[in-house]
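With one protein chain removed, the remaining protein chains of the complex are shown where they sit.
On to chain A.
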Amino acid sequence: MATSHASRILSLLLLWIIPEINAVDKGNFKKCDDSSFCKNNRAIQPGESPYSVVKDSIVFTEPRYEVKDVLIQEPQPVSNQKLKQDDESVHIGFNNNSVVLTFEPFRLDFLVDNEVAVSVNSRGLMNFEQYREKRKVVVKVEQEDEEGHAPGENEEENQMISLSRYEKYSKKDVLSEDNNEKKEEERVEEENFEENFKEHHDSRPRGPCSVGLDISFPGVEHVYGIPEHADSLALKTTVGSEPYRLYNLDVFEYELESRMALYGSIPVMIAHSVARTVGVFWMNAAETWVDISSSSARKSMLNSLMSFFKGSEEVPQVDTHWMSESGIIDVFVMLGPRPHDVFREYASFTGTTALPPMFGIAYHQSRWNYNDEDDVKNVDKGFDEHDIPYDVLWLDIEHTDGKKYMTWDKLKFPTPDHMQKNLAAKGRKMVTIIDPHIKREGGYHIHEEATSLGYYVKNKDGGEYENWCWPGTSSWIDFTNPEIRKWWAGKFALSEYQGSTETLFTWNDMNEPSVFHGPEITMHKDALHHGDWEHRDIHNIYGFYQHMATAQGQIDRSGGRERPFVLSRAFFAGTQRNGPIWTGDNTAEWGHLKASLPMILTLNLVGLPFSGADIGGFFLNPDPEFVSQMVPGCGISAIFPRSRSFGHEAPLWVEYPEEKNTFAMEDEFLLGKDLLVKPVTTQGQNSLDVYLPGKGELWYDLHDFKIYRGENTIYVSTPLEKVPVFQRGGSIIATKQRVRRCTALMHKDPYTLTLALNSNAEAEGDLYVDDGYTFDYKNGAYIYMKFTFQGGRLTAKREKPNTQYSTPAWIERIAILGISNAPKGIFLTADGGESRHLHFTHDSSSNTMIIKKPAVNIAQEWTISMHA
């Protein structure tokens, strides 16, 4: 659903001739060896760079960039207790965990349940390059012939060498044994201070300033996270291959099973084993590479810590090595010990997912491109004629006047507000694209203000950074500056954004940022941002800031009342507070459909559940079977609007952390904790195996209500119209089943409660209801219902009795799955009134029962009892 980038023009030529071409040109993007800092850090041998902790903390001669605005609060000190201290280490306890800080060489070992869970710098790969001047390289001259040929090439060098004595060398200089070594040293120093990639030059005026650290996870075989890569869910070892790269890039028709960097970065890793789940957050916005290898925990363990290993068998361990080009080492360790504990801990400092407006999780319609207002009208009409629901219609860049964002093409879209109001009359919304690059054209108000206020990113010499993007010559708004973000947010006021209405929302594309004539199609690293920080320092957080400012603009537009909806392509840790992202310009191929699953599950694991893939793909034309599988596979969250954990897709191990066989499973997932989905991702597949987890668990196939036991692999047929979905026994799920033209029209529709009974014939579930579009829920304008079925009684209780929200929505149906005997009668008592008899039907062949029309308001408390 996106516009792509520069290579689109290239591909126009390429694909014309060779339609089968594999489109991503890897040569356009760096490998580790092309980034000298990555190469240098990777070359550090274990134990080679021992750092020790000195009493006073390191004092920086020059400040280094520290990531801001990602944390929702600074970490608070917790009460701790010194358990033990000697000359070598100190052992500190906090909450139920503890940490051993070893002084020489420096290392940290975090203990959970008295077992070492995370070791930091246990391999001694820590590296912190201080800002420094460029060094001179001189050949170390010992006694030599008086006439001795100094092997220098020119007079000056000879002079310098003959004048030099070993003890007179400046401390800053680098000594080399001979001229060959000198040349090599000079080359390295040259590379440290300047880097060339393809035709691009990085002046790197501050020299090398990378940071690196190793983090190991004893007892662990599986690590996850560090999106975004088109790779497996469980991360792979990088020994003998490229490290995982985190560097927000616009990659054209990206390749699958690759550690190449993509559009966004979240430097968060989750390590999971049967015993525990832990996580680390490497808070650094510079280009980052992560190496992963597996080893044995005993090899690297301190003797003093050996006692914390239980048992005598070999303990597996995953070693990771984090390398960033600049910034500081700022690491958060999340000690779990269960998956949800890690998620909660991470959310406690980077925030939870912003509650989106209801339309945000419905079906969105986008195509490149809608020609004009008539086209929009016809597409809208076409959906209704074919009775296909949709909520939002998207306009790509062609709607603008000459690719100037926040303007309209006067001929094609002469009455944009009228067009939006026509859609809004049916409850539908519109989205327009607004990218961070601004066309440099006189008279364009955004450009004129940005240039007169100095709001553009600067080049290394302090002038406005100019490069090429969709509109031609463009400059980029410096969203890292809070003042500029405020200005930008103000541009979304209805009075500022001409032709916009309250039902117009936004799409931030190309915000990696995509820079057509820049290195790796992004911004030069020596470009300068607010506070004179180099682009190198802030690259991965640039898109986050645009997303943040745009979302704020929408909030401000409604006077702080309505929830924003802004889709971004680039992202960073904390993006979940701004809004959704999508996995970029995929292709309409089965391989990409399959790959979108682990990508989205990975994003869910690191706190970004509101993410999706282009249904039908951006490139190529999909066939109908492909679309039929893609739509339910990705749009399923829209069918089950439920509670605040809506659409949270998770790997099976998150709910069943002790089932080892699920640790690498990436072709099925849980939606919330009660629905298991296995999408069809192979063409022509008409049956498949589904693993159902949980010992003693029951699972109900929602297509035929067949019951299956957990810890069991079953075989199901998958005709075209069917996506295998299973409801967990013991759960109650509320749905609206009257599918209207869009979600806004379903607001007052009645609910169906579906009870799937567990082996004790019990079930429970909850439901969150609010108005679907405002922040009023923050003031208690919502309903949170808890439903419990036990001993033949189903009760509905208001969980937060102080909340207030009224809705005409009622309960039309209660379906009970797994009930073998029909009761004699069913009675409902609501709000302490008279009990009322309810009609019901029971089907003994499928063990299902339907209770007809309890007809109570969804906000009411009630009890239904069955009389045997």
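By definition in this document, a residue touches a chain if its C-beta (ideal position, glycine included) is under 8 Å from a C-beta of that chain, and two chains touch if they have at least 3 such contacts; residues count from 1.
Operating definition for what follows: contacts and distances are computed from a predicted model.
Name of the non-displayed chain as stated in its UniProt record, restricted to "Glucosidase 2 subunit beta", "RuvB-like helicase", "Large ribosomal subunit protein bL19m" or "DNA sliding clamp PCNA": "Glucosidase 2 subunit beta". Looking at A:Ala664, A:Leu745 or A:Ala815, the residue that reaches the missing chain in the full complex is A:Leu745. Per the touch definition above, the residue from A:Gly47, A:Pro63, A:Pro205 or A:Gly382 contacting the chain not shown is A:Gly382. Considering A:Gly791, A:Pro808 or A:Gly833, the position touching the chain not shown turns out to be A:Pro808 (whole complex). What chain A contributes to its contact with the hidden chain is residues 11-12, 15-16, 19, 367, 371, 374-375, 378-379, 381-382, 385, 387, 411-412, 425-427, 619-621, 737-741, 745, 748-749, 808, 812-813, 852-853, 855.
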